[in-house]
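Got a structure for you, questions after.
Shown here: the complex without one of its protein chains, the others still in place.
Showing subunit A:
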Amino acid sequence: MASDILTSLELDKEFQSGKIIVVKEINGCDSAFITSCVLGHCIKNKNAVFVISIHNSFLHYHNVGLKMNYNLQKSIDMGLVNFYELGKELVDCILDFNNPTQDLLCKITEKINGMSEKHGSVNIIFDGISHLLDLQFDLREVNQICKEIIDCVRSFNNSFALFHCIALEDNVTNVLANLLAHKADIVAEVESLSSGLSADVSGHLTFKYLYKKYQKEHLQTLDVKTFQYLYKLFDRGVKLLAPGTV
């Protein structure tokens, strides 16, 4: 039950060069379900994925994946998925008085290049990139890491890079989210309900297809149309609903 998300992110289509997708979490909403849907899609289609996880753990994605009918552990054993728990490495660096910023970029590009040699093209998912700011990476360093990942992905055919970030008001995380959104082809904004929690609807999901700005039919318009949905999470998937159809 992930087809709605995959269709909205246009991952069911083939594309010439790398696609950059940014998922913004607004109002403390969790967007890990998008990663789970995208991972399932890649595993099903046997596309190589490099997951850099700072926010959620491997066990979380593995358990969710089992409910969504794919086996993350098995895909890792096969070499199709490389799950890099960057958070653990950074925390070990901090506790050992090492500077976590050094060599991080080299490690990431090394792993990406290693996978691309084996599989041709590599899709990249970066979960919780805003935590780098918590670990005292400055905006320039985070931007550099994002730029390198984007450059790698754009050099592959038919691959994507998916960044998860939070956007808190009046905060450096908002600056990072805007920075990434500026580079993105598709932006998905995940927002919790302003009225609280509901058993019927999990939140709002807005898609912005920024790459369409440069297409002939949209050259004369100032802003590209956004697509707003409500989404509901189930045990085994996600369903998108048009506003008012709950």
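Here is the rule we go by: a contact is a pair of C-beta atoms (placed from the backbone, for glycine too) under 8 Å apart; a residue touches a chain by one contact, two chains touch by 3 or more; residues count from 1.
Here, contacts and distances are computed from a predicted model.
Missing chain, UniProt protein name: "Elongator complex protein 4", from among "DNA-directed RNA polymerase III subunit RPC9", "tRNA (guanine-N(7)-)-methyltransferase", "U3 small nucleolar ribonucleoprotein protein MPP10" or "Elongator complex protein 4". Looking at A:Asn71, A:Gln215 or A:Gln228, the residue that reaches the missing chain in the full complex is A:Asn71.
The omitted chain makes contact with just one of the residues A:Lys44, A:Lys88 or A:Lys147: A:Lys88. Across A:Glu14, A:Glu117 or A:Glu169, the residue that sits in touch with the chain not pictured is A:Glu169.
Per the touch definition above, the residue from A:His60, A:Lys111 or A:Lys212 contacting the chain not shown is A:His60. Panel shows subunit A; residues 28, 30, 32-33, 36, 57, 59-60, 62-64, 66-68, 71, 73-74, 87-88, 90-91, 94-95, 97, 130-131, 134-136, 166, 168-171, 173, 196-199, 202, 233-238 of it touch the chain omitted from the view.
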